[in-house]
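Entry: chain A
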Amino acid sequence: MAKGIVVIDKERCKGCGLCIDACPFGVLGFSQEYNSSGYQVAYMAHPDRCTGCAICAQVCPEVAIEVYREQPAKEGA
Partner candidate 1 sequence: MLVETGIPAGYRKVFGRPRALSDRKFTYCPGCHHGIITRLVAEAIDELGIVERTVGISPVGCAVFLDQFFKCDFVQAAHGRACAVATGIKRARPDLIVFTYQGDGDLASIGAAETVHAANRGENITVIFVNNAVYGMTGGEMAPTTLPGQRTTTTPWGRDPRVHGYPLKISEMLAQLDGPAYITRQAVFDAKHVLLARKAIIKAFRNQIEGKGFSLVEVLAACPTNLHLSPVEASRWVAEEATKFFPLGDLKDAG
Partner candidate 2 sequence: MSRVLMRGNEAIAEAAIRAGVRCYFCYPITPQGELVEYMARELPKRGGVFLQAESEIAAINMVYGAAAAGVRAMTSSSSPGISLKQEGISYLAMARLPCVIVNMMRGGPGLGNIAPSQGDYFQATKGGGHGDYHLIVLAPSTVPEAAELVMLAFELSDRYRVPAMVLADGMIGQMMEPVELPEPVEPEDIPPRPWAVTGAKGRPKNVITSFDLDPEGLKRMNLVLQETYREIEGNEVRWEEVETADAEILLVAYGTVGRIAKTVVRLAREEGIKAGLLRPITLWPFPYEQIRELASRIPVVLTVELSAGQMWEDVRLAVGDRAETPFYGELGGVVPTPGRILEEVRKYAR
């Protein structure tokens, strides 16, 4: 599984493309979906590349992105 997972709120996304451009690993792209406002929403085109760095979320003007990162495995007792 990828280290990071990004959840994009489809109704908040305005298809501006800043996240797609900002992602250092080419994870994101424009989906084929249009939301109720008519915007083409972003999505994880290559989820396996995501590191959970949250650069996409930092540049998203709509606060549409939540980022999850794999927790480090606990050391044995």
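These made the cut because all candidates are chains of the complex that A comes from, given by their letters.
Here, a residue touches a chain if its C-beta (ideal position, glycine included) is under 8 Å from a C-beta of that chain, and two chains touch if they have at least 3 such contacts; residues count from 1.
Every value quoted in this text rests on a predicted model; they were computed, and no experiment measured them.
**Q** Given the candidates 1 or 2, which is the one that touches chain A in this complex?
**A** The answer is candidate 1.
**Q** Which stretch or stretches of chain A touch candidate 1 in the complex?
**A** Touch residues, chain A against candidate 1: 1, 5, 7, 11-12, 14-18, 21-22, 39, 52, 54-55, 57-63, 65-71.
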